[in-house]
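This is the structure I have questions about; it appears just below.
Rather than the whole complex, this shows some of its chains in their spots.
Read from first to last, the chains carry the letters A and B; within each, the first residue is number 1.
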Amino acid sequence: MKKPAPTLSHLDAEGRPGMVDVGSKSPTARTARAEAIVDFTPALARALRRTGRSAKGNVLDTARVAGVLAAKKTAELIPLCHSLPLDHVDVQGHWKGSSLVLTSTASCRGATGVEMEALTAVGLAALTVYDMCKAVDKGLVIRAIRLLEKTGGKSGTFRAEK
Amino acid sequence: MKKPAPTLSHLDAEGRPGMVDVGSKSPTARTARAEAIVDFTPALARALRRTGRSAKGNVLDTARVAGVLAAKKTAELIPLCHSLPLDHVDVQGHWKGSSLVLTSTASCRGATGVEMEALTAVGLAALTVYDMCKAVDKGLVIRAIRLLEKTGGKSGTFRAEK
């Protein structure tokens, strides 16, 4: 027996895109965490790591600032997103072999979730890393931008599979 | 014998991030193509494809518009990017099994390349697809945002490996 097709909440009866009306939802505490992974060649990863804290810190810090600023612009970038009063957003990075793993956390007290803010933060942080390294290697790949976790709201907690 | 470490053009002598000065470069024709792949579960991919042109077209069209608008904001989002007068930017999508493949092309006549515009276009298009489908599946993964090709400028043509 076939499962019923999932429905796509952003499409109205005639298939036209539209914002979800959150007017009947009360603000509640919400969080989200997301991740983006940038794969470097081993040589470039070594170079970035070897130059030590200041240089590496600077690529990462610029990317982190870009991510925080982008999160605050999510509603301007994602057409059907609501503006949310973020309580906090942060981007961190750590190395895993030749890959730079960027993770974000976002939180708000709002009527809808902060998943897109967390995802936009890591997405733009990753693009900024690409921009700062592309003179050396245009072959860098951003992979696995994904939601790690969200809490709060009617749909409750989500955790990505390992 | 060890190869010399690649240098990172965006870092100055003290390791501080900074914009590249393009004042001595003449404007030349430049293009870039980039790609982002969004992996769906087979059930959601079927649902999106089954609802046919209007529904699928609408998710994709909204994402395409988001991508074009984002490309025009690249310099506002990527801290060390230059503003470029884009001649054209476009985002297209096609299905490959349960994956939606978004590709962008960007072109300008400018003193620096349009790689970041092309990458930003597909990155935001992919995040918009996620936003429009997340009510059904928060486990969607954006993978492989990468530059496919660039032409023009001193560094010439780049093509990604298959």
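Keep this in mind: a residue touches a chain if its C-beta (ideal position, glycine included) is under 8 Å from a C-beta of that chain, and two chains touch if they have at least 3 such contacts.
Every value quoted in this text rests on a predicted model; they were computed, and no experiment measured them.
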Given 2 placed chains, full-complex copy number: 6
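Keep this in mind: only the chains that are shown with their structure count from here on.
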How many Å are there between the centre of subunit A and the centre of subunit B, using C-alpha atoms for each centre? 15
Report the residues of subunit A in contact with subunit B in the complex, numbered from low to high. 3, 5-11, 14-17, 20, 43-44, 46-48, 50-51, 54-55, 58-59, 61-62, 65-66, 69-70, 73, 77-81, 115-116, 119-120, 123-124, 126-128, 130-147, 150, 158, 160-161
